[in-house]
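In this view, the complex is presented without one of its protein chains, the others remaining in place.
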Amino acid sequence: MGRRVTVWNEFRHERENDAVAEVYPDGIHAVIADALEDAGHNVETATLDDGPQHGLSEEVLEATDVLTWWGHAAHDEVNEEVVERVQEHVLDGMGLLVLHSAHMSKIFRKLMGTGCGLKWREAAETERLWVTDPSHPITDGLPESFEVPEAEMYGEHFDIPAPETLVFNSWFEGGEVFRSGCCYSRGEGRVFYFRPGHETYPVYHQEEIQQVLANAVEWAAPNEDGPEIYRGNHEPIEDIDIDDDRTVH
Amino acid sequence: MGRRVTVWNEFRHERENDAVAEVYPDGIHAVIADALEDAGHNVETATLDDGPQHGLSEEVLEATDVLTWWGHAAHDEVNEEVVERVQEHVLDGMGLLVLHSAHMSKIFRKLMGTGCGLKWREAAETERLWVTDPSHPITDGLPESFEVPEAEMYGEHFDIPAPETLVFNSWFEGGEVFRSGCCYSRGEGRVFYFRPGHETYPVYHQEEIQQVLANAVEWAAPNEDGPEIYRGNHEPIEDIDIDDDRTVH
Amino acid sequence: MGRRVTVWNEFRHERENDAVAEVYPDGIHAVIADALEDAGHNVETATLDDGPQHGLSEEVLEATDVLTWWGHAAHDEVNEEVVERVQEHVLDGMGLLVLHSAHMSKIFRKLMGTGCGLKWREAAETERLWVTDPSHPITDGLPESFEVPEAEMYGEHFDIPAPETLVFNSWFEGGEVFRSGCCYSRGEGRVFYFRPGHETYPVYHQEEIQQVLANAVEWAAPNEDGPEIYRGNHEPIEDIDIDDDRTVH
Partner (left out) sequence: MGRRVTVWNEFRHERENDAVAEVYPDGIHAVIADALEDAGHNVETATLDDGPQHGLSEEVLEATDVLTWWGHAAHDEVNEEVVERVQEHVLDGMGLLVLHSAHMSKIFRKLMGTGCGLKWREAAETERLWVTDPSHPITDGLPESFEVPEAEMYGEHFDIPAPETLVFNSWFEGGEVFRSGCCYSRGEGRVFYFRPGHETYPVYHQEEIQQVLANAVEWAAPNEDGPEIYRGNHEPIEDIDIDDDRTVH
């Protein structure tokens, strides 16, 4: 089913670095957006420099089922107000896909409550992702393992809360492992962290990666008519016995 | 999307006990099957006395996306061979919905690895189910809590492995609580235990209950084209250094 | 084994409200501290008005294995700097026990990444806690259920990440349920949220409650010599093949 997706990108590397522009001439967001549209989703894009709200106004988020987030060098430039707005929308049901170096984004760290640090290395080495939960819909259409031929390494310990579901587990040529596909629920919303995706390697052009993203959008999409949650002072549903000597204020 | 569902029922109480027959004249399976068909699924039924395989031949299970299981008084009469076949199909991707007193069924205990015992009481008391994960698709279309007006009580400690996701948490008039909606993955398959559903109370006629079952079928349905898993002796993918003095047998 | 515990308390209600002072004349922290000392732990206390750092200087936290946190009316007055310091210490291994109304404390919300809201009601009603994981050390010395005779109700949906382990599940007289004992890991540290504990009811004087707190201190205490984690740029441990035409920057 087609979901309303907003693909957000920092979009700085692509405009400032020739090596990146060669791989993603129209920006990482353009490639991701194309892939998700091909999968049947309805996609808009937004970037850091789309005004003070980074293209993520209340109106945009209200019309978004799932937001994907790629950032790397300018996490600090994201307005706190926008971060809080995204968090609120996630807690209200919007799905969030956090991609690669966005592990250090303000929004991911805010939703995780941890430092989200890790080991890293840029050596164009082989990464091999292994499926650890083949019952999970994010693995639909995938083989039990697949390679990213040229990857930036991310290694454990990854400072995140234990994922509610671990979908992928990565092997790296240089000797490390990494929890690469991590599912979380936060309020009425769902969050998926997906590791692959460097700016100088053509990772988002890769078929398996695009399949994961399309599946994850479906998984993270909000309920159509989910439970309406009340929080605050609550009248008793059942009689409370107050005929005794108990203290009532 | 319509799933191929097989609704399995012990179907003894309804034929032997007038009080039960009054609530479920054509059997519990008939009511569940109607509800799931109304929700757009393609439903067949099978019962304990449908021959030595209880209606669950290899052919039937091969044509089943999700199996629902209701049993109570005759768990022991289910052939071990059928239990093992169902387990294999779950591990290969078939979804399984385990209903109410089927907590003591052979198949549930086999898939859980625990005793699956609990406290119980038949007093037609009020049960109130509270949603504990409003991000979960099984809660779509539901309020944040709903009542079963006349319920058999099931109370903690419920001897199951900690659910991977706890979707519902029940309150009982007599003073107990219970983890009422429990999600598990087993191999390539998914299992959902759902507590409500006694034979003498019209629980399966209730709208919210039917909504949960329809949602759970969708959640438990197998991947269309999930990862093909190989297990056994595996050739190395990467070169293994054997030029040193390491022991090789 | 005796742990170094710092019991932190907002300590405002007790000084401003006679009903509270009657139950906790020396403050809630005094009762908790006594209970933990009786259990063999080495306890210090600190309160909101202990200077601008609220008694939680770097030196104090460095000498703390487990910090317990009670707050209610003055969450906003806790300095952000202190909150960040506590978070850092948790990520570095310090245990944290979050008590009752501290569900809305800055530190708990920061570590959870969610709103942490809930339903509540002050009606001196009965709460009954049921053990949902009898294998857990926090349940040692406890019965399978116990009552708090006069409790403030907290009801679902509790806006927290799904606990890694759910230890207690509460029943309330007025009709609600609540996940009352929730375990989390955050970095090298452990967090336990424990629901009971209102300022106008003598909850912390109750034997079972004191037993839970003493057990939880033991559970949350840091490893004596846990893994030293490195994060940042990491040299390969294994040879990386760079003899091919792969891109290296």
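In this document, chain identifiers A, B and C correspond to the written order of the chains, with residue numbering beginning at 1 in each.
FYI, a contact is a pair of C-beta atoms (placed from the backbone, for glycine too) under 8 Å apart; a residue touches a chain by one contact, two chains touch by 3 or more.
Just so we're clear, the structure is a prediction, and the values are computed from it rather than from any experiment.
Here the missing chain is touched by one residue of B:93, B:134 or B:155, and it is B:155.
The residue touching the chain not shown here, chosen from C:34, C:49, C:88 or C:164, is C:164.
Only one of B:25, B:115 or B:143 touches the absent chain when the whole complex is considered: B:115. Here one chain is not drawn; of B:168, B:184 or B:219, the residue touching it is B:184.
Seen from chain A, the chain kept out of the figure touches residues 128, 130-134, 144-145, 155-158, 162, 165-166, 169-172, 175-177, 179.
Those residues of chain B that touch the chain absent from the view are 19, 87, 91, 110-115, 117-125, 149-150, 153, 155, 157, 159, 161-162, 164, 173-176, 184-187, 200-201, 227, 229-238, 240-242, 246-249. In the full complex, chain C touches the omitted chain through residues 93, 126, 128, 131, 133-137, 139-144, 164-165, 173, 185-190, 222-230, 237-238.
The rule we apply is simple: only the chains that are shown with their structure count from here on.
Annotation of chain A and chain C: jointly contacted by B, touch as defined at the top. In summary, the pair chain B and chain C forms a contact in which both copies contribute largely the same residue numbers, shared numbers making up over half of all those used.
Chain A and chain C have centres, each the mean of its CA atoms, that are 28 Å apart.
Counting partner chains per residue, chain B has residues 128, 131, 133-134, 144, 165 touching two or more of them.
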